[in-house]
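Note that this complex is displayed minus one protein chain, with the remaining chains in position.
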Amino acid sequence: MSFVSEFRTSITKAIILASIIFIVGCEQSVAPAHKKNSQLLIYCAEGSPITLNPQTSTSGTTIDAASATIYNQLIDYQPGTTELRPSLATEWTIDETGTKYRFKLRQGVEFHSNQYFSPNREFNADDVIFSINRQKQPSHPLHALYGANYPYFKGQGLGTLIRNIKKIDDYQVEIELTRPESPFLSILATPFLPIQSKEYSDFLMQKEQLELFDKNPIGTGPFQYVAYETDSYLRFKRFDQHFAYISPIKNLVYAITPDPAMRFARFSAGECDMMRYPLPVHIKLANQDDSIKSIQTSALNVAYWAFNTEKEPFNNVKVRQALSLAINRKAIIRSVYDNQAIQAEGPLGPSSWAYDNELTSTQYNPEKAKQLLLEAGYSSGFELDIWAMPVQRAYNPNARKMAEMIQQDLLEIGIQSNIVSYQWGTFLRRVRLGHHQTVLLGWNADNGDPNNFLTPLLSCLASQNRSNYARWCDRNFDQLILQARQETSPEKRKDYYIQAQKLFAEAKPWLPIAHTPNNMLIQNEIKGVTLSPLGTLSFEGVHFAQESTDIKKLPDSQKNKQEQL
Amino acid sequence: MHLLHIENLSVNFKTDHGLVTAVDKFKFKIDPGQVIGVIGESGSGKSVMALAIADLLSPSAIAQADLFTLEGQDLNRMSPFERKRLITDNISIIFQDPTSSLNPALTIGYQLDETVRSHGGGNSRQCRDRSLELLASVGIQDAKRRYKEYPHQLSGGLNQRVMIAMALACKPKLLIADEPTTSLDVTVQSQILDLLMQLNQDLNMALMLITHDFSILSETSEKVHVMYSGQVVESAKTYKLLTEPYHPYTKALLDSVPHFGMHYKKGRRLYNLPGTTPPMRHLPVGCNLGPRCPYASRQCVEMPQLKSLHGRQVRCHFPLIEEAKQESK
Amino acid sequence: MLLSLFRILITALVSFLGLTILTFGISQQATTPLHDYQSTHWFPQYFEYLGYLLTANWGNSDLSGNDVFTELLKHFPASIELLSFSLILAIFVGLFFGIMAAKNRGGWLDKGLMSATLVGYSMPVFWWGLLLVLFFSLYLGISPVAGRIDYAYYIQPITRFMLIDTLISNHNYGSAAFFNALNHLVLPAVTLSWIPMAIMARMTRSSLVNILKFEYIRTARSKGLPENRIIWIHALRNAMQSLLTIGGLQISILMTGLIIAEYIFAWPGVGSWLLSSVSRQDYPSIQAGILALSSLVILFNLMLEIMANYLDPRKRRPLS
Partner (left out) sequence: MNYAKVNGLSMRLKHFKAKPSWLMFSKNNGALFGSIILAAAVLLAIIGPWIAPFDPAQQFSSRSFHPPVWNQGGNFTHFLGTDDLGRDLLSRLLHGARLSLFLAGFIVLIAAGTGVLIGAIAALLPPLLRSILMRIMDLLLSLPSLLLAIAVVAIIGPGLSNAVYAVILVLIPQFVKLTQNSISQELCKDYCIAAKLDGANSIRLLTKHVGPNIVPAVIVQLTFSFSTALLDIAALGFLGLGAQPPLAEWGTMLAESRSYIQYAPWTMALPGLAIFLTILSINLVGDGLRDALDPQLNQ
């Protein structure tokens, strides 16, 4: 019976205890002091990376998580630009056929170590060959690890483009291509081709623990992996032996907060220092608040309204022109993008080096649109479907709303329209098969090369149930971009691309709508953040207001000046 | 000095329809070791009276008495806390339905123990011993086993014994037994009554026996109060009351008891009073028994007062003295 | 007692089997079959599926290819921690207020508390959570917005119960880490325990008020027991059974609240994992999440029934 007699006292005690805990728990936490001491930077991330290996995923979350921290590529983009710079390769030469690339590798680069493994040797040519062959050769022991596929590698056709890769000596490799491909270096600089440690793989293979390879990743990057809790956090610590610089950030945490509202709430409560993918309203709020600021860089992306040129009446160029003239894009940019984007005139934005400055803007002109429709023989108008992508992307925060606005505009020239939407996977599949009449979609570049826009979005090959959703195929256009791809001189390439853009502007397979800049919110005491036009994240140069900047180990002038590029 | 002396105890209930009187000017005296009965139909206010004495009324009830002394101490002048203390130390009460009067979720032993402990029973071992002793004293054989059992495992009679044992825990000077046998089997009834009488003798414990059954009082109590609609209608020595009721209601009650054996007459109808006890919130004008009384006359529109008559008290304009005499002739 | 225990267990088992049929249905939606089934017909496949479930082989995620069961185990402790803290909060605070109201029945405290609980149990959890965040985190700034612990503390996951890990793992933050974790727990727990707390208070009050009318309470009073003892032991002990039955309904409400609170507070538990799996259409994970949360409900109900069985001596055989 003692249970009962003690019952009462224990309840009272528990209640008192609970209230004490509640009160104490509500007290201001002691964390900030700790935070300063540990030189901790918290980055509010938008999702849980599915994997920490950028080879196996094209998801931005994975790229942000792994490429800014764990890995380095052979070549790199200068932070904040699309300019190439040496990374693990210090210099490179391309032979006159344009198919043989020889890379000289950096010496004295160390790999991370973790509780399973500590490296016995420094980075060398074996690691490069290992990392590329992992993606290229199905027979590679790691190729089929976790049933991985290599979407970027395959998507770019690198498997066939790269004929072979061979070791010249410990610090030299040669990659031979099947054909000249000028964007190849840009591709190598993307985060999708990180260099991993062959020694680690051999070690794990020996211990038969190969599954740890991507889960406890080892790389050469500025931060090394500590822990990952799905949906919660991703934790890194500084890698003091990094070849290029030592960041003042000792500890780096990705606080995973998928919901943008909650992410902003956390950010504004000071729970994180940097925040990606703010909504337009958050930028507005940040501008009102003195303790936080928003930074912005123009980005290589485009949102567009594509017409299915295989279908009536969109096979008529006059109809496409009429539709393009009928849309008030200024209003769209104001309401959908909250004026945070610039109006697009072609597939390439002004931040691309091949941008055609002389491209004439398509002016909003419903009268002319009606005129053109009349000429095309559709004076009484027609009905069309607008497929609006169901998800939110940086380049299009609200496709549905955009569709509603287009719907209104089309009514003015006498065209009735319906908005169609499916679940994202279904939507993409059907659009790929060409079920749509018109579709609102967009594209985000993954490397700085113009080819990255023109080939996947507008080439004939891509019109065959692939990512050319206008299903537009113009042999001249194709010829131009092929020539540009095989040409190594930047000036000549630019010429080809400008011609191609002119062809596009005449044919109007889509109406380009907007180029959205990349945004990031940061706390005021965080300095030196640079945003990449490609949307990739980098912590290089990031420091706290009261601390010094990176300790640079490499001179800035160590840019590779090469004759061919 | 009386053990308990109450003058003009009234109990009123606050209800949606205003104050309702449940007990009206109840007078009561009891001496140590005395057995006094209270009889009345259900709803006559006898249980409320008992609860008022034991200070167990619900908060919606207001109890007042002109005089309320227990062992010579005036309870009216005490704080509620002191009063409660004095009452629980001196008065115990047992109820009609023993099984529902015991907490079903606790063992007999636990309930006894806590009673003993709350009356200064010492440590748990001592409490336990005392509890077992108490159980034995009320005639429960295998006390040790019963100690561990729950009320639902015991029969009604045993439960009532447990209740009595619990009531004895504080060594009360007065035990109020509110219909202690009503819900029990007939054979058990007499056992319980025997037990109560025995305890009354052994411990010199006064007993207030509340019942609706004359047959119980006839053997046990010295004096009987008859209650009707919250009022005492007649008080007398038991045998006098049984043989010679003055009040029409007492007579009616007595006549409704079936007779057995030599008293049994074939064809004799049991007497029953027409109508039912009036609800407390609309009592008739004047005498409460008025509408049901076969002897009622115009005078009964006035409330009769309790008056002494031949050494007993009766509340009637027309006590049945003559009639009783005539009958006896 | 054994017999009724057996009956309770069988009921729970049947519920669990029914549940697996549902999750089997969900798992069939996956793009690639969850397991290598030997048979082609769905009926024998179901039994194979059961076998896989029992051997902790719950399939691999459609997206990440990770073992779903391992993922689940990673998320489960966070949910349990939040759930149990909220449950304790709901029970004790609810009981406390219910008793306060019952003691003062009819009084202003009673009326005030009961109106408050009425408001409490009509509160939509998702709105309530937002209001709390707005007020305590963003306006007053005394409570964190999200997460389980401040990231300045690095606590190595051992049990994955943050409160326990802060106590047992090796770190040099002292008790600050524990209180920080507690601080993070308070707001989600209040959000999610709000409705159960209100219901608990109401039910405690009504069953106490009912029980206080019983005869054995009068007996207890006649024995001169203090009022507190009467309420806490005599009345509450008997009220416990009806409260336990109500408790069974609470877990349902708590579970609903859990999913929403985890979503609002970015709490890395099964609920938020389930929701993100739904939006990713990752059927193996959805299947696992639903199976886990529902099994928890079944298990909880099972425990309650056993407890009710134990608490009611009328159902229990003597332990001789």
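Letters A, B and C mark the chains as written, and numbering starts fresh at 1 in each.
Simple rule for what comes next: contacts are C-beta pairs under 8 Å (C-beta built on N, C-alpha and C of every residue); 3 or more make two chains touch, one makes a residue touch a chain.
Nothing here was measured: the structure is a model prediction, and the numbers come from that model.
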| item | value |
| --- | --- |
| Partner chains on view for the chain not depicted | A, C |
| Contact partner of the left-out chain, one of C:9, C:138 or C:158 | C:138 |
| Among A:311, A:334, A:368 or A:432, the residue in touch with the chain that has been omitted | A:334 |
| Missing-chain contacts mapped onto subunit A | 259-262, 264-265, 268, 279, 281-282, 284-285, 331, 334-335, 400-401, 404, 423 |
| Residues belonging to subunit C that touch the chain removed from view | 11, 14-15, 18-19, 22, 25-26, 29, 118-119, 121-127, 130-131, 133-134, 138, 248, 251-253, 255-256, 259-260, 263, 274-275, 278-279, 281, 283, 286, 290, 293-294, 297-298, 301 |
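Everything below uses one rule, namely that only the chains that are shown with their structure count from here on.
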| item | value |
| --- | --- |
| Winner on C-beta contact pairs when A-C is weighed against B-C | A-C |
| Centre-most chain, if every chain is reduced to its averaged C-alpha atoms | C |
| Gap in Å, rounded to a whole number, between the CA centres of subunit B and subunit A | 91 |
| Distance between the centres, which are taken as Cα means, of subunit C and subunit B, whole angstrom | 52 |
| Residue list for subunit C, restricted to those that touch at least two other chains | 229, 233, 237 |
| Multi-chain contact sites of subunit A, meaning residues that touch two or more partners | 4 |
| Of all residues in subunit B, those that touch subunit C in their complex | 51, 54, 56, 84-85, 87-89, 92-93, 95, 97, 100-107, 114-115, 118-119, 148-150, 152-153, 163, 166, 169-170 |
| Complex contacts: residues of subunit A adjacent to subunit C | 4-5, 7-8, 11, 14-15, 18, 21-22, 24-32, 34-35, 38, 40, 42, 48, 50-51, 146-148, 226-227, 229-233, 235, 251, 253, 255-259, 262, 265-266, 268-269, 271, 423, 425 |
| Subunit C residues touching subunit B - in the complex, by the definition given at the top | 214-216, 218-226, 229, 233-234, 237-238, 240, 311-314, 318 |
